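Complex shown without one protein chain; remaining protein chains in place.
Which chain is which? They are A and B, in the order written, and residues in each are numbered from 1.
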């Protein structure tokens, strides 16, 4: 306590004391989160703050000179056509990817829930995509879709569906779908596992009661499974949205953002502008914009989540 | 099920397995592409159109791979990096998640949200700043240079996931233990964690695979080829003019085997976790 504090007003004094007392009372709670908080601060705190700082500077890679430019990067970004194109491309990438992973994950989880024959085999087999490094999976998918060497075209040719190999990844109109498929493949096992864990916590009696009432499978799913899984689905899709938004390996390995930038998302563009072309400041400004998008999204999403009666 | 007629139950079974097998086929096509190609000679891998089955299957690749590549070293390194990440992440995440689940304190919401913020930056976006941090701590070219960033990016999910599960465990159990004189740590390790097994298994799996699958940190923070993990090893085989695809794919397939064994093992735990959940009712 310094001298100055003797002159502070009584109310503030007591507020401070109350605050201290509060921390003291909850010291164990703070102590337990402290390691995680400090660790994150030490490892990613600086890079994040640095990103914000750099977004206000012009910082070319081939010189050490940084020039303060204020919000110029932001103004130029919002002024450019490419930004809105990137938003659209990122949006469809996230939407299609998350929807695909969620639906497939649910489908697998629901079918694997029961005590079925060969359960162990199926459960293990469905996990395989998760055990392959992303970049390798992406290489394999690029290859499957290859117009000349790919299995997909070989199958379609054999079935007589097409006459010559089609290059999905080379067609600016549909290349993004070819990449989304790979992303869904990679991301589905995680969703399936989460949903499976969620399904386990649904009391079996609910289904038994419904079965007695003669409810169809679909009705059971619609009126028992989905509502019971609601919070798991919400959290899983929130995370999946964030991860899909920031994902890099798959797109980069499969198409590098091409052809004609048609598969580029914000993150791909950030990499190209900031790291490949060395325009660090511009890349950082894009990163901040992308972050703000996700933050607003997450807050709205969590509000919906908490409105449903669940506390955070 | 007991009320359903015999025919209907049979039909259901057919449908169930039909759906499962169809899904499985879809999921397996990419893996099959890899797997079948390892039995082809290089020239057949690049035949147009592709041959769906190796015309003259050969196990040669699986003989050569041991001498031509450092696949065992890479698998070993993958385990070191993944296990290191799991240990570090759980040590940090369990106390934090438990604290948030059991206490109401000012800043909890902020903490949980700001943990999530970490996820909102692509690792590749933060890589320059991370590079500064890694070199500042003198970690460049050590396993920790990969483990620490991986832990930072897996921590948020683990905190949230465990937080959610801790909340579902009735406080009453802990109360009675506390009355019996157990310490907080004892309660956590003896009572809470065993009940959290399914969540822990999911946590460990996620964290382990995150570190197993990512190339970026290894690519950027490790230049010592003795510390390469599987993805980095595979990509070191990409030559400018010649890439031995057959070897690359063989290494990739071999890299999956330890995980398949682990998956089969973990799957058992999930089932065990399920019965634990049932007892809870």
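Simple rule for what comes next: a contact is a pair of C-beta atoms (placed from the backbone, for glycine too) under 8 Å apart; a residue touches a chain by one contact, two chains touch by 3 or more.
In the analysis below, contacts and distances are computed from a predicted model.
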{"item": "Chain left out of the displayed complex - its UniProt protein name, from \"Cytochrome b(C-terminal)/b6\", \"Archease domain-containing protein\", \"Glycerol-3-phosphate dehydrogenase subunit C\" or \"ABC transporter substrate-binding protein\"", "value": "\"ABC transporter substrate-binding protein\""}
{"item": "Among A:98, A:112 or A:169, residue touching the chain not depicted", "value": "A:169"}
{"item": "Which residue of A:147, A:198 or A:281 touches the chain not shown here", "value": "A:147"}
{"item": "Contact with the hidden chain (one of B:120, B:169 or B:216)", "value": "B:216"}
{"item": "Interface residues of subunit B (partner: the chain not displayed)", "value": "41-43, 46-48, 68-69, 127-128, 131-133, 135-136, 215-216, 219-220, 223, 225, 232, 235-244, 247"}
{"item": "Those residues of subunit A which, in the complete complex, touch the missing chain", "value": "42, 45-46, 53, 57, 59, 61-62, 64-66, 135, 139, 142, 145-149, 164-172, 249, 252-261, 272, 275-278, 280"}
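Convention: only the chains that are shown with their structure count from here on.
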{"item": "Between subunit B and subunit A, distance of the C-alpha-averaged centres to the nearest whole Å", "value": "16"}
{"item": "Contact footprint of subunit A on subunit B as seen in their complex", "value": "1-4, 12, 16-17, 19-20, 23-24, 27-34, 45-52, 91-93, 95-96, 98-100, 102-103, 105-109, 111-130, 132-133, 148-149, 151-153, 155, 157, 159-160, 164, 168, 184, 198-199, 202, 205-206, 209, 212-216, 230-231, 234-235, 252, 255-256, 259-260, 263-264, 267-268, 270, 273-274, 277-278, 281"}
{"item": "Complex interface listing, subunit A residues touching subunit B", "value": "22, 26, 28-33, 35-37, 39-40, 42-44, 46-48, 50-51, 104, 107-108, 111-112, 114, 116, 120, 122-137, 140-141, 143-144, 148-151, 153-155, 157-158, 165, 182, 185, 188, 190, 193-194, 196-197, 200-201, 203-204, 211-212, 214, 217, 231, 235, 239, 242-243, 245-249, 267, 270-271, 274-275, 280, 283, 287, 290-291, 294-295, 298-299, 302, 312"}
